[in-house]
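These notes concern the structure reproduced below.
Yeah, one chain of the complex is gone here, protein chain that is, but the others are all in their spots.
The block that comes next holds chain A.
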Amino acid sequence: MSVHIAFSGGLEDLFNKQRNLTVPLESQLTLKQLVFHLKDRYLQTRPELFMSGDSLRPGIIVLVNDMDWELCGKDDYVVQDRDAISFISTLHGG
């Protein structure tokens, strides 16, 4: 299975300036596991702008097939084949 990932709001700069990624997955993952997977395999720089402790950094909004992840279980949502998942950063300034 594979999922389509989109980064915006500056997150693309952490992933080698790629706005879109197709990520093959060997097994079903929850969103929380997918975040770690992205960090371990694809993140190029400044992990503190993507993660805080063991979860996604506050201020990053996640949409799963154009639906707020807060409406579909957040970390516990089980990623489905061909899901389109957008990570949008609202981090600014400083």
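Convention: a residue touches a chain if its C-beta (ideal position, glycine included) is under 8 Å from a C-beta of that chain, and two chains touch if they have at least 3 such contacts; residues count from 1.
Note that in this section contacts and distances are computed from a predicted model.
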Name per UniProt, for the chain absent here [options: "DNA sliding clamp PCNA", "DNA repair protein rhp7 treble clef domain-containing protein", "Cytoplasmic tRNA 2-thiolation protein 2" or "LSM complex subunit LSm2"]:
"Cytoplasmic tRNA 2-thiolation protein 2"
Contact partner of the left-out chain, one of A:Met1, A:Val23, A:Leu43 or A:Leu63:
A:Leu63
By the contact criterion defined above, which parts of chain A meet the unshown chain? Give residue numbers in ascending order.
8-10, 12-13, 46, 48-49, 52, 57-59, 61, 63, 66-68, 70-73, 86, 88-94
